[in-house]
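Note that this complex is displayed minus one protein chain, with the remaining chains in position.
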């Protein structure tokens, strides 16, 4: 089986870290990338708390947890670094969070497009070689996620089921997430 | 026993309604006023869902549920009507929400000061005569709140335990809410 | 409007109390009667915790909370007073619980039949005059229940919407309860 190399992150700023994070710099570690929006209920109630649990459960030199603020709607409300900083503070989110680079004309930002993410929350797992081993829009169980992270930690070489486990896109946010509107 | 008349709301705008809401206009109904901030975790996870349940449980001509966005910190992140509008949309909040009027120099806005609220969330219950019968910072149980609303509905004249059930203020937001910093 | 007088309880034993409880002896108080079975998941996860919250929220001289163990299936597993006593101990249930009197040949026990209960959990609210003001099979919200109890507390004389709010019976236990099988 062949896995795709993840495209590099395209961001305008980072919070909770002194320097910009690149996927390149995380080679050798398993990466849990959580794409979210501040105003996405499924992100706030499920995915960000889960990402915090991942960061508390696995050693940081083995598993890197990073957030990506992928604003694709309500730009005026969610678009400022100040708003995101306040949000991270109030929700006690301590891992590095990048701001996905917007495109002229709005819609999904650059990294979101490069990964072809279907909405928020989207969870991406990268192996130690920086390859996409899972990409999922919506809500994942802790039990399965724990198993998948451990499988990648133990994965000296390759294997795995990888691939995208795509969720059908729906219109508007619901409990499981906020899909990008098609078209 | 004597209850205080609630001070009138001082707002700059309203959402989810065509015209500004005044407490004066709600006389004859029991009023459930929920003061909140978009970035207050206890508001998002507990108090706003509870206010939605109240609005679904009691007849609107008997119990009026209104929200009040009382931004006292992170003004740059929470201060715009656009941000609040997006928030209400994503969290499916349909009752009228007013924006508490800011004061020069920042800090708690005008209505929040007039009610002497200690932070967010703050729940205020007014009787049919517009008097404050309960004001509470933090989290209230559904069972007790249901009983208190019904007591006010049945309260032709007076009685009740009323008064504020104040929560000790802490520094920074926690699960029960975001207190105003003293001083 | 006319409300039915509740039939008297028919029990073989009581736990958490020195003497048998009768509805007659509770006149003057609002009564919250929770019919349950030890092996009913909806009773264990929802209705008994709710009954505990009711007992903690309202003054006992105004609102009497009582349980009724209405075994209509798995008699061999749930039928002993010893099993029920251990259950009440482990789940920290402190209010009086009666054991509904079985009938020869099995099936729903005597009080359950007299009230025409559809399964467990069933919640019954009696007013201060011992009349049935609500009887509901399944799960009730705290907010609504709090309001209903308070309405009965304030109800000097009559009024109320009363009546049964019946839940459609299904086959076998689910999250909302265990229905009596028809026939």
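In order of appearance the chains are A, B and C, and numbering begins at 1 in each one.
Heads up, the rule we're going with is that a residue touches a chain if its C-beta (ideal position, glycine included) is under 8 Å from a C-beta of that chain, and two chains touch if they have at least 3 such contacts.
The structure presented is a predicted model; accordingly, all values stated were derived computationally and were not measured.
> Under the definition given at the start, what are the shown partners of the omitted chain?
A, C
> Specify the residue from the set C:14, C:87 or C:115 that touches the hidden chain.
If we include the chain that is not displayed, C:87 is the one touching it.
> Given the full complex, what residues of chain A touch the hidden partner chain?
50, 53-54, 57-58, 141-151, 153-155
> Considering the whole complex, not just the chains shown, which residues of chain C touch the missing one?
Here the touching residues of chain C are 39-41, 44-45, 73-74, 76-78, 80, 82-87, 89-91, 173, 178.
Basically, only the chains that are shown with their structure count from here on.
> If every chain is a node and every touching pair an edge, decide which shape results: line, ring, star, complete or other.
Contact pattern: an open line, chains touching in sequence.
> Can you tell me which chain is nearest the middle of the complex, judged by mean CA position?
Centre-most chain by C-alpha means: B.
> Same or different for chain A and chain B, when you check if over half of the residue numbers at their contact belong to both copies?
Mostly same residues: over half of the interface numbers shared.
> Report the inter-chain centroid distance for chain A and chain C in whole angstrom, where each centroid is the mean of the CA atoms.
Measuring from centre to centre gives 48 Å for this pair.
> Multi-chain contacts in chain C: which residues touch at least two other chains?
Within chain C, no residue contacts more than one other chain.
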